[in-house]
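Omission of a single protein chain aside, the complex is shown with its protein chains in their original locations.
And now, chain A:
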């Protein structure tokens, strides 16, 4: 099979998934409709995380700071500077971009376990900064976005963010962009370089690639995706709080990616979706639902060590990107 046909098949699969998500909204009940919108926004976060972790091999334990940068970048500008939804959204994205570039310049001087610890430390500092500036952020309690900020005005269109339909389709649009950008990236020469770094950074460097620059690129893209998800989450669901800057929200994208398939474009979406429904389903039966999640993850390690799509790629679909 030629490489282009393989590529076409991959593109078609991703487009089909997006189309399927579009159609799903017409058949699911209201709760699933609301939940899927939330899951898709969080999947953007996971897709971004996967670029750094899955494709570049850098395990960050501090991505909540980027998510929170987007969340607060959008929420604070909307609240205190009266930014409209589009401007606040862009402010959130820019916040994440600038922060990830700054953090990357420092943290990428480390590798392996040290990188994990440094990113976690930065994220913890970020969390405490949110609490420290409680006069503006209301700390752990957070800020509710109300009034005009629940309506977006863009290119003559007026979008009501309190509408479930609008939120669903905005989330889908965001996810589609994230997935297709991620697909384009991993199939681009830069994507190959990132994979080369993941597999053997020394060898990539010996081949003449500037691995620091490539890793910084990956971190900035990943952090910006996270911030985009954070900004969208805050604006769509009208709440901005410190919980989203806590360590828990650095671990979650890692679990989503592990569950769905490390280094697969659609794995983060699958993982986010499965984790949501696993928690939602298990919590209906037991308050020890996190134990159920833990057992599921153990099962994953045993039977799907590369995540669901990762294992599927290994055993059945070698063309899966």
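Here are some notes:
Everything below uses one rule, namely that a residue touches a chain if its C-beta (ideal position, glycine included) is under 8 Å from a C-beta of that chain, and two chains touch if they have at least 3 such contacts; residues count from 1.
Assume contacts and distances are computed from a predicted model.
Of the names listed as "Fe-S oxidoreductase", "Cobalamin synthesis protein P47K", "ABC transporter substrate-binding protein" or "histidine kinase", the one that matches the UniProt record for the absent chain is "ABC transporter substrate-binding protein". For the options A:32, A:110 or A:311, the residue in contact with the chain missing from this view is A:32. Within the set A:53, A:89 or A:244, the residue that contacts the chain not displayed is A:244.
Within the set A:82, A:162 or A:200, the residue that contacts the chain not displayed is A:162.
Contacts to the hidden chain, counted on chain A, fall at residues 25-35, 38, 124, 128, 131-132, 134-135, 138-146, 150, 160, 162-165, 237-239, 241-244, 279-280, 283-284, 287, 289-290.
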